[in-house]
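What you see is the complex with one protein chain gone and the rest in place.
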Amino acid sequence: MAQAAVTQNQHGHIADTNTGISNRKLLMWVFLASDCLFFGSFIATYLVYRNESLVGPYPNEVLNIPVTSVSTFVLLMSSLAMVLALNYAQKDRAGLARFWLLAVAALGLVFLGFQVVEFMTFVDEGLTIHQNLFGTTFFILTGFHGLHVFVGVLWLLGMAFAHFKGALTSRSTEDLEMAGLYWHFVDIVWIVIFTVIYLIGFSDGEGIETISHATAIIGG
Amino acid sequence: MTTIAFPTLISRPTSYTGLWSWIGTVDHKRIGTLYGVTAFLYFLVGGVEALILRAQLAQAESDLISPELFNELFTMHGTTMVFLVVMPMSAAFFNWMIPLMIGARDVAFPRLNAFSYWTFLFGSIFLNLSFFLGGAPDAGWFGYANLTGNTYSPGDGVTFWALGLTTLGVASLAAAFNFVVTILNMRAPGMGLMKMPVFVWMSLVTSILIALAMPIIAVALIQLALDRVWDTNFFNPAAGGDPVLWQHLFWLFGHPEVYILILPAMGIVSETLPVFSKKPLFGYPAVVLAGAIIGFMGWFVWSHHMFTVGLGPAANAAFAVSTMLIAVPTGVKIFNWIATTWGGKLQLNTSMLFSLGFIAMFIIGGLSGVSHASPPTDAQQQDTYYIVAHFHYVLFGGAIFGLFAGGYYWWPKMTGKKLGEALGQWHFWVMLVGFNLTFGPMHWLGLNGMPRRIATYADGMGWEMSNAIASAGSMLIAFGVLLFIINIIRTISSTQESEDDPWDARTLEWSIPSPPPAYNFARIPQVKSLDDFWYTKHPDLLHDERGEEIEVGEPVENDTHGGGSIHLPGMSYYPFITSLGVTIGVAGFMDILVEVPGTNIQFPWLSAVGIVIGLWGLMGWTFEPVSEEGGH
Amino acid sequence: MANPISRTWRKLFYQDGGCHFQLPKVDSAFPEPPNEGPFGDAGPQALGWFNRLTNNGRVATPFFYTIIGVILAILTVLEVWLFTLSDDFGAFFVPMMLLLAIAKFVIVVAFFMHLRFDKNLLSLVFASGFLLAIAVFMIVLSVQDKVNPSPLIAP
Partner (left out) sequence: MNLRRLLRPLRSRFLFLIPVAPALLVACNKEDAQSTFGTSGPIANTQADLFIFIFWIAVAVFVLVEGALIYSIVKFRRRGSDDSLPDQTHGNNKLEVIWTIIPVLILIAIAVPTVKIIYDQDGWPTDQGPVLEVKVRAHQWWWEIEYPGEDVVTANEIRIPVGQWVNFSMHSDDVIHSFWVPKLAGKMDIVPGDVRELAMKADEAGFYFGQCAEFCGEAHAKMRFRVKAEEPAAFQDWLASMRRPPVELASTDAIDGQKIFATNCATCHSVNTWQAPAARNERTRLAGLRETFLLDQDLADEDRVNLIAAPNLTHFATRETLGAGLIDLTQENLEQWIADPDAVKEGNRMKDLAAPYRDGTLTPGDVRQLAAYLLELEPVAAGTATVTPGPDTPLKRGEATFAANCSGCHSTGDDIVFGPGLAGISNRGEEAYIRESIEDPGAFVVPDFSNAMPGNFGTLFSIEEIDELIVYLKSL
């Protein structure tokens, strides 16, 4: 029992900390706050260069909203699967937890598949990272998001296969919770990207300064 | 928790001496020492670079070095001093002192801490390798686009710069996360946030600033690197890209960075002044609050670096006002420091002299700062030596003096020996005189119209005398540093031990032996008030001036970890390996891409190697138990 | 909790957990840190409204999460549907889209990422990063708009 207590302590047992939050969870949230600025910079770059591309293809010529809506939906549902996996793990139902965990990874892979197909289609239509500002900012922003998803998938698969049974039960759900927080963050970044770049940005290239309208309305 | 054996491939380090023990160490004190030694070596490198620059500028029409070399040297001088000296030197003090000051046995994530150091070391080595591999970066430490593009910087230097700084950013971020968690979570029982030493407070603010500012520069550097390696268009005017965006991203990071550099020094003097005045810090809540406000307001002043870019009168006016406002909390700090000395019994030893020198020089830097917070006057001062004078008064007279104060103050804590006082006094005065000789005349130079970053200047501009004085002063500074090195060597070779608490200090780190044992605190202290340790020593002072009794805590009877024995995390090579992988992974984006057959994809093969190494390190890191079974 | 509706609600959506989020009391040898002074509780107090709105210390059931997931799905469908009608909304389109995105964002953060159940400090940490990003990049966008109204080739 002493052994178990020590191990728990090393994992930042909640009782040890001043805030009552385990070290790792606090670390994760600080990291996520920091990552907000990371994606914020890329999104801001995209918005600064809205309607500034000198040559096409412009967003409305290549963006495929129906397809991306499906992939957005897939990612959103993966978040649901993630939270279910964690919930079952907390209830010591390792089998169900692993099932949902694999579902998350699978949905993540489907999302990545959509993204690969999307990128290839865009390149076929002449949009590359060199082509114009839209290409540069779009590919690098969504590419970095895709990279985050990919890392998340690896992490989750690691949790599901390589990691031990203990991690999927209530005795040490924190490992899973970390992965979950990361996964949900990747999802909310996509929520912003989907709205700002796909739905709002679809009209770009025709010189509509919609964002400044939005800032005017929201700010005023 | 079930532990499944994982083929970690290498056995964990066990010896506590020798080279391997340093590579595998996760002890915050050892890592702090590594940071300190590395930063000091880079201080010498950056100093030599500065001396060459000053030698070139000592006289008009000088052709001692080529303009190309001059540009490389001033770029690397700035980059080195900011990223490889002041930041890691602050990190050295963070590492050493935060756990000791808050009564913890280590930082929250010891292995992550080791990872931060090694990543910093590898990144800095990679950055400096550029001198030998085709030319150092020569576009300035601020790297303004589009001079950094392939068109105008065709060599590899700027790519080295962008990728090197990205690596350093990873190191800083990991360290910052670690310190935020450590400070928030690992305080001794009873040490509320408003009972923390000011140094810990400033470390917290600094770490939060790093955590939030570093991602921005990382993105800017990634964009720059992609522009150079993959021909993207982020800062390419030919495709409609706007070089001003770089300036926004850079200074959005760069201004918080200024506070990242100065706040640790402010924290240090907030510790030394009360100790050597034998008085509590005057207005502790105000000093803490001012530091936090500086940290917050520092986010909304960045465009004052861009007053001459032509952002328009509205933006200039708004940023002028916000910039002036930030002088208020800074002033509050200075007034509180002076009030701390007021009515005290000042012990004017070297550490105290450096602290007072910090205040004196920082006031000058702050006042010259106000004059370019005003865009119309800044229009004449921007990009001149006046600015060079200003920020050296803030960052040399400020940050470096503060770090020296901390060095002299904590040296006995870290090594168990006091640095020589006589040499120390010489060191301070030579440094102070040299510093003012070097950077004082630069005020005149700037107002006399001498732009920054010029490799040479014409005769007859009225700049000769001031430049000659500045160059002579720089030699004096070098002499001062030499005295410091001699002092270190003499101290190390001497046998005279210092007491555990030679300064009659106030904070928890002095309550344990010097140098501290590996486990820091045999008993975790129990804290009841600010400066708890001081009141344990001076129970007669338990009544403050309002007549309220200040409580003093007793150490916690039992160790928190089970069994009553102290448990320390085991050493590990994996942070080192992971750092190596990360650095190689980033460095792989240098000009060594191979084309994937049949496609037009440029594949950074070296990055793949780095990723493999990094993954191996991560796997080992994850599956290696924190400590050996039965190790306690 | 005599109210049958609230009882049903609790039955549907909450369970008493011996789970992770319900924090065990600290060890008695390890006393609760005393009041942390003017700033120690400032964050949690400022976010008290959030605390009151949420049912602190409870963990939801899979059914509850599914409901949240369905709501998110509905919001997404709504977004795409409104997008197809974007021409009808004119200047209101963008703020409407942003509001929907914010709603989804908040729901995921609050429920899926448990901020609603967790210590308020975590909300403070995340909000500081997120709101700071919004603030500074809004300023960048407004400043850049004036500098660079359109791609410009020197005449």
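Some notes on this structure:
Order of writing sets the labels: A, B and C. Residues in every chain begin at 1.
Basically, contacts are C-beta pairs under 8 Å (C-beta built on N, C-alpha and C of every residue); 3 or more make two chains touch, one makes a residue touch a chain.
Predicted model only: the values in this text are computed from it and were never measured.
Contact with the undisplayed chain is limited, among B:37, B:348 or B:522, to B:348. Which of B:316, B:474, B:526 or B:607 touches the hidden chain is settled by the complete complex: it is B:316. The chain omitted from view is touched by exactly one of B:21, B:59, B:371 or B:536, namely B:371. Residue in contact with the omitted chain (choice from B:437, B:527 or B:606): B:437.
Residues of subunit B in contact with the chain left out of this view: 66-68, 71, 138-140, 144, 146-147, 150-152, 154, 237-244, 277-280, 282-286, 308-310, 312-313, 316-317, 320-321, 324-325, 327-328, 331-332, 334-336, 338-339, 341-348, 356, 359-360, 363-364, 367-368, 370-371, 373-384, 429, 432-433, 436-437, 440-441, 444, 447-458, 460-463, 465-466, 469, 538, 541, 544-545.
Basically, only the chains that are shown with their structure count from here on.
Distance between chain centres (mean CA atoms), subunit A to subunit B: 32 Å.
Once the centre of each chain is set as its mean CA position, subunit A and subunit C turn out to be 16 Å apart. Residues of subunit B in contact with at least two other chains: 184, 187, 191, 211-212, 240, 242, 245, 560.
Taken residue by residue, subunit A touches two or more other chains at 18-19, 21, 26, 30, 33-35, 37, 40-41, 48, 52, 54, whereas all remaining positions touch fewer. Only residues 14-15, 18-21, 25-26, 29-30, 32-37, 39-41, 43-44, 47-48, 52, 54, 65-66, 69, 72-73, 76-77, 79-80, 82-84, 87-88, 90-91, 170, 173-174, 177, 180-181, 184-185, 187-188, 191-192, 194-196, 199-200, 202-203, 210-215, 217-219 of subunit A touch subunit C when the two sit together in their complex. Residues of subunit C touching subunit B in their complex: 27, 29-31, 33-40, 121, 128-129, 132, 135-136, 139-140, 143-144, 146-148, 151. In the complex of the two chains, the subunit B residues touching subunit C come out as 184, 187, 189-195, 208, 211-212, 240, 242, 244-245, 248, 252, 285, 288, 299-300, 303, 309-312, 314-315, 528, 556-558, 560.
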